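Only a single protein chain was left out; the remaining protein chains are all shown in position.
And now, chain A:
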Amino acid sequence: MSDINELVSNILKQVDNSDTASTQYTGTANDSSSAAGKQYGVEDYPLYQKHRDIIKTPSGKSLNDVTLDDIANNRVDRKDLRITADALKMQGDVAGAAGRKTLQMNFDRAAELTKIPDDRLLEMYNALRPYRSTKDELLQIAEELKSKYNANICAAWFEEAAKYYSSRKKLKGDR
């Protein structure tokens, strides 16, 4: 493990010393996360080794409490082995600290989507495909994302799509 730590600290040093693209994403740029208000960095990674105590399943189970025995005795719900919004925000912190802002933005969107049921999520994706939706339909989904799931980043994504689909002719009936 010492090799990995040394490697990580070397990377950090390198990033901190350069006036590069990456520097702006390191340090304390992100104040919107995270799970427990702590900012996670590359030194916290992998979370499985370093923060297994914090990571929980959607029903609040600790990962050490999910064993073969639990599964054999039906103590694990089929849908409980899923990532949570908190874990995604932690991974977003790590991605941002490693200089990958767009990956962090993806994880931020994903964190909002964890609450949406599979079927509805697939419908939302399909609604964004070309010529599927009217502008109003896209804006309605944006509203649903905001009001029902508190998913403001994703709502803005749909609003942006509605705007550009309208000007670039990708709405229902534009074909």
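What we mean here is this: contacts are C-beta pairs under 8 Å (C-beta built on N, C-alpha and C of every residue); 3 or more make two chains touch, one makes a residue touch a chain; residues count from 1.
Basically, contacts and distances are computed from a predicted model.
Visitor: Between "Carbon monoxide dehydrogenase", "Fumarate reductase subunit C", "NADH-quinone oxidoreductase subunit NuoE" or "Glycerol dehydratase", choose the name on the UniProt record of the chain that's been left out.
Guide: Missing chain, UniProt protein name: "Glycerol dehydratase".
Visitor: For chain A, which residues reach the chain that was dropped from this view?
Guide: 4, 7-8, 10-11, 14-15, 18-22, 24, 42, 45-49, 52, 55, 57, 63, 66-68, 71-72, 76-79, 81-84, 87-88, 90-91, 94-95, 98-107, 109-114, 116, 118, 121-122, 124-126, 128-130, 154, 157, 160-161, 164-165, 168, 170
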